[in-house]
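All protein chains but one are shown at their positions in the complex.
So, subunit A:
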Amino acid sequence: MSAQKPRTLFDKIWDAHVVDTLPDGTALLYIDLHLTHEVTTPQAFDGLRAAGRKIRRPEATLGVIDHNIATDESRYTGIVDPESALQVATLEKNAAEFGMPLIPLLDERQGIVHVIGPELGRSLPGMTIVCGDSHTSTHGAMGALAFGIGTSEVEHVLATQTLLQKPAKNMRISVDGNLAFGCSGKDIVLAIIGRIGTAGGTGHVIEYAGDAIRALDMAGRMTVCNMSIEGGARAGMVAPDQTTYDYIAKTPNGPKGDALKRAMEWWKTLPSDAGAHFDTELRLNAHEIAPQVTWGTNPEAVLPITGVVPNPADVADEAKRAQMERMVQYMGLTPGQRLQDLKVDVVFIGSCTNSRIEDIRAAAAIARGRKVADGVRAMVVPGSGLVKKQAEQEGLDRILREAGFEWREAGCSMCLGMNPDKLTPGQRSASTSNRNFEGRQGPGGRTHLLSPAMAAAAAVAGHLADVRDYQPKETV
């Protein structure tokens, strides 16, 4: 047999999971972990029931409730909205009927599906991971192939533990050098989307590489991979390394002892081979990235915080100009206006993009010894019950509360406007979430995406602010 040609991280995981290949080249791909939540599963379980099918591997499936629950104490007294209550009850009923493990709503492990998978040690390098949620790309930070699927595919995975898939193209985005002061994984990924656009990664799996990615902790890598879908790529990945292994060692359900040794042997073979082929390559210099903030209604409409609202009149292409005019109008902006002068009504720190302990530490570091500006509602929503507990052990909740932030229960919260946490029409938010689409955080809401530290700076300033002007105070 001739020497195998160099392969990418994606190629290796793909090859290791092909069960069968159909005559037209479509692969039947094995799925190692299937995460489920209440919103995109009821119709899939109905389909199983109608066909008399079972879950093929319940132990490779894990359910959690996250999208449509309240993040205040009302969760302890019962869900108020009858439709949300029915959707949650339906997941509980389906889990019981089909034998699917489900983290109960009031369990301390409950949280956002893309926070709990890695945190519990269920999302591991080399795995294929799916969930009926586009931000499944998050788990790629573990060195896994992880992507979002629709409800019909959820049903397909439940019944067969496989998916019919065509291989994706390989894209490598290298971020070289050191990240500048005040910047984080969020600024890296927003800058990338600003470069490639919202469809730049369509048909690709992105591997993030380079010194600046290697230097990120797991939370930072998850933030970057999380927003791959905002650049059109279904999956983003980072090759596993010592940072990954150290993280896994601390998880409750990750492999231990001999199993871990054996797993590590395989994981260490996963990084892309030298000379592996990438269909598309992009390089960025980390030190050229400044703190980012979106000004428009898709994540590609992003600028450094020192920027000004662009002028549609400067755009030659008619369709693009019309889109920009609509964005400026919807967002209530004036061309030429300084982004730092935009007053905010709401600050949201949370979501599967930025609700991990590292994110909360970054926000608390800015909030410490300061006060949320008058007229601003600022909320911090931890990504899971375990993140919340950890933050409370570190005293971060006290720092944030003293500064005037609300400290809430874990859930998707104000990221998507399907639970009680919503913007009202015309409200402007500084949000650490992932989508600034029209109406995403509530009808008529105006969303500016940014990092946790930038969000905390906006909360204390009362307007979008440059985090570099709000450095941590040594003492309270």
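Note that contacts are C-beta pairs under 8 Å (C-beta built on N, C-alpha and C of every residue); 3 or more make two chains touch, one makes a residue touch a chain; residues count from 1.
Methods note: contacts and distances are computed from a predicted model.
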Quiz item: What protein name does the UniProt record of the undisplayed chain give, "NADH-quinone oxidoreductase subunit N", "Cation acetate symporter", "3-isopropylmalate dehydratase small subunit" or "Cell division transport system ATP-binding protein"?
Solution: "3-isopropylmalate dehydratase small subunit"
Quiz item: Which one, A:T8, A:T36, A:T71 or A:Q87, makes contact with the chain that was left out?
Solution: A:Q87
Quiz prompt | Options A:Q110, A:T138 or A:Q161, residue touching the unrepresented chain | solution = A:Q161
Exercise. Determine and list the subunit A residues touching the chain excluded from the picture.
Key: 19-20, 22, 24, 26, 28, 30, 32, 39-40, 42-43, 46-47, 51, 53, 56, 59-60, 67-68, 81, 83-84, 86-87, 90, 124, 126-127, 132-134, 136, 148-153, 155-156, 159-162, 164, 166, 198-199, 202-203, 229, 232, 234, 255, 259-260, 262-263, 266, 298, 319, 323, 416-418, 422, 425, 435, 437-440, 443-444
